[in-house]
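Attaching a single structure in structure tokens format; questions to follow.
Of the protein chains in this complex, all but one are displayed in their positions.
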């Protein structure tokens, strides 16, 4: 097997997850260097895992011809120009989502990728969850007919702070964005969205103009209808379910549970809750997505989550926000050329 | 126990269900007469069950002072004037849903009921399903916090004919109407609806201007959000589920299954489907609702499904239809005074 | 349809269940008379349900040539001679289980039935449970291979009094006897049993020489192995499950639940318990078994639960009791000729 030389830019929360996976679980990768502007953070990680090279300036890595690809996990506002620079340096790119929170920046980055002809994969990891993928494959096979109704339930266990809400772009761009990508993955292109939102559990979010509960409906180009529901506070855990109801059957991905114990007593049968955090719910997706990226580079295939997918999830986020603010259905074409 | 003298008007599909229940399962009722304009239908039923009196004209029953209450299960277009006549005759009334398909007729009927001071209960039987009621009671108790998101899934196994669709008032008024009542039962008053619809499985319904798949979102007066999804074709059976997601927990009513057998083989674990028809899914609700009606008469209580509830479900149906046609959220106050 | 004239002898707990079913749910039966030595009990029931004839002495019914069949639901100690007398009178017979608590009496009854050539069905109602029957049919079809291991879990919610234990013949003959019949129904003839028992929850049963917890293993003639477990105290309800594990798959009948509600909160997901009493768990079996009996008489077929089945369940009970007392496996042939 030819190992691919890769470097990771950004070694914070998500970056360090990718670094550990690359070292321990992805034998086809050769992690040659890591980079963080907080050099000491990257150094500590490199030491722990035996990574040979650490830099503070990502340009050093882009200048190194032995590096085939970079994985970008820096803060969101820097994604677009690191993608652009990496593309111009001829590196293949795996970039955490979102590509940017504004469409012009995304368009700059994607233009550079196109011009350079490098591969770009965006980190919509949930597409690599085995259950969601099995639903997708079954639906795509046509075995249960055509999709009619999509349901996505996606609820966090605890609401964020007002500071987080302000920085994140709000619920539609921070949280629902994952579900927009999942909706497109399961059923196809979206034409129009209608978004409702409410502040019901975290009144401090109202100050930021944000909501804590939303229901977004989708009209797909193929005629199917969709619903996403989100909440910032599911006290019983991280609730992640979906159903693709089709003309000849239905496929549901239910919640995982922390264990399989069922206790029966006078008051009922009691079963375990879902995992409480996304890293416990989706750990293998972070491995799977990077392995697919490496395979796409090595086999010269287009990644299954492209720059266009990254851009469309943001378009959907802005359409939902506009719909919420104007209380009317909004076509994606109102937001941007598609 | 004082038995209550009751007569049934209309002995077709639903009427004969009520007649059998009254004879076999409701000991506190004394079924003294049944009525059908097709006299021979009523006579055959009376003979089978030993019912003493059969008439073709319901006015005869209204004139009989020994009859305390009537149960109306005639065709929908006759409900409103039989209710009016029964009220004017001083009878307490149980009437199948909907009260009428137009609001002016409903208003005439309700005015007569008000003027006479008789009890009126409308046949929204699903409120009497033990599972839905337990969810309601739990949510109403406040034990799991305030309602945030309501989901209702309600799908029929097979699409109707175009003739049926034309006569029924269409999907929103024929099918979603049950779910509108359930939504109000579970969460409270609705302010605004947004309805999407599609023809995906039964192209003949397009000729009638009807849809076979719909997703309707609801904005409740208390800030909660709701979603109803309906399909005319769930090949795996009659799919009837709901979830009331609240700020301190969630309550779900799952599908019933025809049996509890699970078979495991090389291809998976295989479990039984839900019942295929509404009479198999909800048989006890038809008994429970009539028992409650009788108790309300005997104890001089207001029934838990009133004429106002019957009227509001129709208002919601028209709001959904308007929303669907104009592709915009519609406030209930646009349809009628509330 | 030709209705069959039937009379019920014994109108206590089980007898009155059969009487109500015959009147309300079995249109192919014509219940012409009921009989109870406590005449007033039978009279009250007859009046409520409009049954034309009531007697205190069952011989009167046996002498009536218009009666085709009798259903015997008297106290256990009288079953054997009423069966004998009914057979000698040429009546077809449905008899509640057990036929008797001693084998010689059973043999007298069965000899009379054989001599008269009448039909005899014994009331092992659980064979008529839709879930257990579907498991049986699937296993019998061979679709999941040959049976290897049978598990039956059968637990009552609350222990009986010491008086009941004394009169009933003890746990193996009173409670496990149902499971012995189910074991033979699902897998076939039994060769040998080994029974363990313990007093763990109801110390008063030790005074009667009885146990409250038992585990009985079965060696079937076809090589399959079986386990029955029983308890007198399942605080969470009436626990009735079975699994037939086969060489090419497994079939399980899980518990029913009183409703399908699932509540999630910080402490877990909470689901409903099974029904608490056998009449709530198995109501339709009592209808189904009598309908099959009537069909067997009308179509001149052998009932699916014969006198031999009734006898073998008692043989198994005695084998288990002997095994428990001697703490060793006991062959059925040690108890009686088979």
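So that you can tell them apart, the chains are marked A, B and C in the order they are listed, and the count of residues begins at 1 in each.
Just so it is clear, contacts are C-beta pairs under 8 Å (C-beta built on N, C-alpha and C of every residue); 3 or more make two chains touch, one makes a residue touch a chain.
Since the model is a prediction, treat every value here as computed from it, not as a measurement.
Taking every chain of the complex into account, the absent chain touches A, B, C.
Among the residues C:75, C:161 or C:247, only C:247 touches the chain that is left out of the figure. Contact with the omitted chain, checked across A:52, A:90 or A:130, is made by A:130. Considering the whole complex, the residue from C:231, C:285 or C:313 that touches the absent chain is C:231. Within chain B, the residues in touch with the undisplayed chain are 235-237, 264-273. Where chain C meets the omitted chain, the residues involved are 145-146, 148-149, 151, 153, 155, 194, 196-201, 213-215, 217, 219, 223-227, 229, 231, 233-236, 239, 245, 247-250, 327-329. Of the residues in chain A, those that touch the hidden partner chain are 24, 50, 130-131, 134-135, 138, 144, 248-256, 258-266.
Everything below uses one rule, namely that only the chains that are shown with their structure count from here on.
If you average the Cα atoms of chain A and of chain B, the two centres end up 43 Å apart.
Inter-chain centre distance (chain A to chain C, centres taken as mean C-alpha positions): 58 Å.
For chain A, residues touching at least two other chains, in rising order: 235-236.
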